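The other protein chains are all here in position, but one chain of the complex has been omitted.
This part shows chain A:
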Amino acid sequence: MTFVMSAPLVEFRNVSFAYEEEIVLRDVSLTVARGQVVAIMGGSGSGKTTLLKLIGGQIRPDSGEVLVDGENVGNLGERDLYRLRRKLGMLFQFGALFTDLSVFDNVAFPLRERTNLPESMIRDLVLMKLQAVGLRGAARLMPAELSGGMARRVALARAIALDPRVMLYDEPFTGLDPISLATTGKLIRELNDALGTASIVVTHDVAESLALVDYIYFLADGVVVAQGSPDEVRASEHPFVRQFINAEPDGPVPFHKPAAPYAADLGLEAANG
């Protein structure tokens, strides 16, 4: 962790965001430095994925600033935004491979679209990226022929094709068998350290994340409720963190969705009165 002290690559300063009336993020601040792997944890619908979209500039914050490599994403025009995105690599939840292209062509896609490299060099680069995720042997397959874990590794090779400075992972562990899950976790850590990137992992997989990351932010209802290193999190007395890492059904996150009183809903009120 020699890079940790350098200037942050990704920084949120008091960011708020709402879809129409529904507030998704409220006054969120966080920083991710070079060489760091940071997890954003929270239940489903807590605004984790919105966070990634803000970094990629697919949506803009209502207030506050999102800084990526020193640039304010919310203020960039289309051309500058596309230039900035060359520094980003994103792994989507289920890979999002192009179904009409082979594994090789999927990994070659960003190279062919965004660079003027000759085809022979693209071939070498693609094979190197596939080798890094252990799937050089699958180069000729179509995405439909891959298992979920393999598809995600191919997508990872595609995401690192242009050597990004910031890697974003949207639920990288969802729906994977234990072996694929461990492989993906190991790859995230290794690629981050080898490429010197900053990585942001949005996830709700507690065990894998605690073993993998340098720092954790807990997000609930669009607010950062707790943060800390894995050791601090394990020792935390914060009720939300306790509920989350011990997987308790009831707690600060209630089991019941707010509703009218049970008796009234069943029509028992009248009988009592």
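Rule of thumb we're sticking to: contacts are C-beta pairs under 8 Å (C-beta built on N, C-alpha and C of every residue); 3 or more make two chains touch, one makes a residue touch a chain; residues count from 1.
Methods note: contacts and distances are computed from a predicted model.
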Among "Protein-export membrane protein SecF", "Intermembrane phospholipid transport system permease protein MlaE", "NADH-quinone oxidoreductase subunit E" or "Fe-S cluster assembly ATPase SufC", the UniProt name of the subunit that does not appear here: "Intermembrane phospholipid transport system permease protein MlaE"
Candidate in contact with the missing chain, chosen from A:A18, A:L76, A:A96 or A:L195: A:A96
Residue in contact with the excluded chain [from A:V28, A:V66 or A:L88]: A:L88
Positions on chain A contacted by the hidden chain, ascending: 56, 58, 82-83, 85-86, 88-90, 92-94, 96-99, 109-110, 113-114, 155, 158, 162, 168
